[in-house]
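Report on the following structure.
A single protein chain has been removed from this complex, and every other one stays in its place.
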């Protein structure tokens, strides 16, 4: 219960769903690798693309939206522009108001993730910014897309 | 000669080569469209990806590198995450040390560019940062990839 | 009238108002200088900070907002993290619906701008996205802050 969770897997097979992103010239820092902060941009981009394209989530008008409350990442190997990254996403835990994602960022075709991370979303009311339950419609999409309920 | 050049075309057929980029959540500004500065990131990412993948350019070790000396962009329509953008590139003029690119940024499948711009590269010596002639090997790639010489 | 305008000045004295920005590690590209696209982020950040702090503009709720329709930049010298940049802004022309800014980006304390650019805002209705006149209240602020009317 209060145990520290095991770290996200570096294995390709651990992730339920993948999206590919072409890197950009400005992603590289002066050491010639992707800047560490940008991995988190892959996290929220992969998660939100799926919410919008698969769940029907509309960040502009839905009454409830997802806020990021906690993230973390371990960096195992470098990735560099002009490579393409494959971002694998799984849902480790679906709570009443929260979804805890695990994410692996892979160089195209690589077997082991270059970086692995966690990303926790909480659904909040857009106006009050207080947590609200994830609606049944979204839960059905979590089941369908990520296999969690 | 000293005439102001005609603006880059919004037509798909005007561009010699295309690369697609998946947008990222943080690309959108608070009006819900891609931030204007990011279009320039598509410019240099498309140009540099081709230099590296097609010309064999190595930004880390080549003795001469390309510096950006002038850019510009006209914004015709909005593009938004989670869309995919298609970035068309042509070379409008190849000088002794410089390459003047024209670029169209299209929403996936759109007939007219959402934004059109210019991007001027000058080849410089990595140490002195002074202009040097574009080598014959690169000129051959400009001919092959972009049809200019 | 239809003449090409003279380029923005590199002189410090040419700009009406300055804001300083601390650079960030990820601003540098792998050549160790600020990425070209980021200069445009200084442009809209300096302009919008003044609109919000001095004009009382609220991008979240005002019925009319400013859209960027055209930008351009010439790069004269490199700037690098961890430097501080001073962004000078003047208004070159105030139209019925548009404001044409000129901008100089200076390394801290430098006499000549490292980059100079143009940035054109058009006021549009938030819903229709069609141009609307800049209201008198904003025009008074343009007069007070930038000395144009």
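Letters A, B and C mark the chains as written, and numbering starts fresh at 1 in each.
Going forward, a residue touches a chain if its C-beta (ideal position, glycine included) is under 8 Å from a C-beta of that chain, and two chains touch if they have at least 3 such contacts.
All values reported here derive from a predicted model rather than from experimental measurement.
Q: Of C:9, C:48, C:64 or C:97, which one is in contact with the hidden chain?
A: C:48
Q: Of C:22, C:76 or C:144, which one is in contact with the hidden chain?
A: C:22
Q: Which parts of chain C are in contact with the chain that was left out?
A: Chain C touches the missing chain through residues 19-26, 32, 41-42, 44-45, 48-49, 52-53, 59-60, 81-82.
Q: Name every residue on chain B in touch with the hidden partner chain.
A: 25-26, 28-32, 35, 37-38
Q: What does the interface between chain A and the hidden chain look like in terms of residue numbers?
A: 4, 30-31, 35-41, 43-44, 59-60, 65, 67-75, 78, 129
In the analysis below, only the chains that are shown with their structure count from here on.
Q: Which chain, with its centre taken as the mean C-alpha position, is closest to the global C-alpha centre?
A: Closest chain centre to the overall C-alpha centroid: B.
Q: So which chain is farthest from chain B, going by the mean of the CA atoms in each chain?
A: A
Q: Counting in whole Å, what is the centre-to-centre distance of chain A and chain B, each centre being its mean C-alpha position?
A: The computed centroid separation for chain A versus chain B comes out at 30 Å.
Q: If you average the Cα atoms of chain A and of chain C to get two centres, how far apart are those centres in Å?
A: 34
Q: Could you tell me the distance, in whole angstrom, between the mean C-alpha positions of chain B and chain C?
A: 23
Q: Residues of chain A that touch two or more other chains: which are they?
A: 25-26, 32
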